[in-house]
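Here the complex is missing one protein chain, while the rest keep their positions.
Naming follows writing order (A, B and C), and every chain is counted from residue 1.
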Amino acid sequence: MRKILLTSAVFGLACAGFLGYQTVKAQDQELSPEEEIRLVQEFNRMMAEGINPGELWAEMGKEAFKKYNLDKCDFGLGPGKIEGALAQLPRYFPDAKRVMDLETRIGWCLQKYAGMTPEQVKKFATQCWGKSQCMGEYDAIVMYVSMASNGQKINVNLKDPQVKRMYEIGKQIYYTRLGPWDFNCATCHAGQREARIRATKLWSIDRPGEAGQAVSIFPKYLVRWSQPMTMHYRYAECMRQMRWPTFEPHSDLAVALSAFLYGTANGTEIKVPGIGR
Amino acid sequence: MDRRRFLLLGAVAVAGLTFAPAIKPAFAVSKLEEEIKKRLGVELNAIKETAEIKLTVPTIAESGANVPITVEADIPVEKVERLWIFVDKNPTPWIADVKFTPQNGQVFLSTRIKMGETSNVRAILQLKDGTFVMATKEVKVTVGGCG
Amino acid sequence: MATGTAIVRVPKEAQKGQVIRVQMVITHPMTPTRRDPQTGQEIPGHFLTKLQLFYNDQLVSEMNMGGGVSANPFIALPLKVESSGVIKIVYEDNKGGKWEKTAEITVK
C-alpha cells in the first residue's frame, strides 16, 4: 500500500505540467503539433535504446513457468514449446474447443495444470492491474513466453474458419459505437490523419504497418507505472478509457480483438518487450 | 490506495516546491545554485559551458518519469574526476554523480532520470585540475495519454 | 522477483584496449524521499544510493544516486578492457539492501 502511495507521488511530479502550473517558454509555443508529434516519437526511440526493464520480468517468468507446470501447456506447437508460440496465436484449440490467444491459453493451462479455479486465474492475471512497480508472476510468464517469439513474424492462420470467424467478430467490435461516451476502438485508432491524445501519437488501423507496430511489442514496459502491460491489460485500460464496463480477461471479447489485431498485423516481426510512456 | 489523489497531491507539492523560489526576492539563490555550491564547492555562474561535453536528451518528453539522458565527453578520462547530473527545477536538483578512472577509457554515462516539469538538464564535469565545465539542455516535459 | 535483481550486459567478445559499454538494468522502485503535502511530514523514500563497477576485482567507477533516477534504472558505463575476465557491479540502497551481479567478457 505504502509503495503505491510513494510511487504515486512520483507520477504526481510528472503530471504537474498538465494541471497548468508549468511555465512554458515562448519558443515552445512555436512548435506546431506536427513537430511535437515528431519530437515525442524521437523521445520514444531514445527510450527504446539500452536494456528494456521489462526484460527483468522474463527472468522471473522462466521460473514461474515451471512452477505452475506450464511446460505441459500446448500453445499450438507441442507441450511446453514456446519458441514462436506467440507468432501463430490466436488459433483454434480442439482440447478447449475454442479459439484462444496467448493469454487466454495461459489462463486455460493454469486451470488444467496448476489446479487453479477460474476465479483464481482471474485474480492471478489481474494482480498488477491498477498498480505500479508491481512484479506479478502472471506478467512475468506472459513476458517470458512472448519473448521466446522475438524475431519471428506474426502469422495468424486466417484460413482456419474458426479463427477467421473470431477475426470478423473482432473487426465488427472494433467499429461498434457503445457506452456512455459513444466510443469504439476506431474513434482513436482509425483514419489517415495523424492525431494525438494529449502528447501521445495514436496508431491507426488504416495506416499500413501501424497495427503491426502497435501489437508486435506487447507486453510493453510502461515507464509511468514501472511495470509491463500485457495485451489483455491493454484492452482493459482502453475499455476503461472508453467508459465501457470493467473488462474480463481471457474472454471471447479479448480473443476476438486479438484475432482481428494480430491477424491485421500478420507479417510483422515480434519485438518484445516494447517500451512506452 | 487512492492513486489519483496522490497524483494530484504530488502535483501540488511540486508546484509548491518549485514555485517557492520564484516568490523570493531576486537576489535569493535558487535551490540548484545551493545544491551546486554544497556538493561541488563552486558557484554555478563560475562554471563555463563547453562544446566538449555532448549531452543528449529529448527535446520533448512524453513522460517525466523516465527521461533518457546520455553524456559523452571529448575530454580524456585521465583529466576527469567526476561527472555530475542536475535538473534545475526538480525538488532535489541533484540526480547522480559518477567517479571515473583511466580504466573507464572514456567519459560516458547513459541513464534515465525523473523530471517534475520542463527544465534545464545539466551535465557538469569536475576536472582533476579543480575546474568545472558544463553542458546544458532544456527538456520540455509534457503529458501523454487519455488522462 | 525481488528488488535488487539485475541484468548486466556486455559484448561477448572485445579487442584488447577497446572501450566497451557495460549496460545494466536493476529492479528497484527508486522512490524519492518527500514531504506529505498535507502534514508536512517526511515520507522516507526507497532508492539505490551507490553503484560500483569492478573489472577483475579492480574498482573502475563509482556512481552515487538518489530518488531522481527512474524506477528500475537503466545505466550504461564505459570500460576499457585489457584481458578476459569478470565484470562485476555492486550496488546498495538506503534501506540496507546490497547486491552484486557479474558478467564475463572474452578479450582477444
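A few points about this structure:
The rule is short, and it goes like this: contacts are C-beta pairs under 8 Å (C-beta built on N, C-alpha and C of every residue); 3 or more make two chains touch, one makes a residue touch a chain.
Here is the rule we go by: contacts and distances are computed from a predicted model.
When the unshown chain is looked up in UniProt, the name that turns up among "4Fe-4S dicluster domain-containing protein", "Electron transport protein HydN", "Sulfur oxidation c-type cytochrome SoxX" or "Formate dehydrogenase O beta subunit" is "Sulfur oxidation c-type cytochrome SoxX".
With respect to the full assembly, the chain omitted from this view is in touch with A, B. Touch with the chain omitted from the figure is made, among A:48, A:114 or A:190, by A:190. Checked against the hidden chain, the listed residues A:56, A:163 or A:199 yield one contact partner: A:199. Listed for chain B, the residues touching the missing chain in the whole complex are 1-5, 142-143, 145-147. Residues touching the missing chain, restricted to chain A, are 17-20, 22, 24, 28-29, 33, 37, 126, 129-131, 165, 168-169, 171-173, 175-184, 186-188, 190-193, 195-199, 202, 206, 236, 239-241, 243-248, 251-254, 256 (touch as defined at the top).
Here, only the chains that are shown with their structure count from here on.
Averaging Cα coordinates per chain places chain B and chain C 19 Å apart. Chain centres here are Cα averages; for chain A and chain B they lie 33 Å apart. Residue numbers of chain C whose C-beta contacts span two or more other chains: 32, 34, 67, 70-71, 74, 76. Among all residues of chain A, those that touch two or more other chains are 5, 9-10, 50, 223, 226.
Against chain A, the residues of chain B that register as touching in their complex are 1, 3, 6-15, 18-19, 56, 58-66, 68, 91, 110, 112, 114-118, 140-147. Those residues of chain C lying in contact with chain B across their complex are 19, 21, 32, 34-35, 37-38, 55, 58-71, 73-80. For chain B in complex with chain C, the touching residues are 9-10, 12-13, 16, 65-67, 77, 87, 90-92, 94-114.
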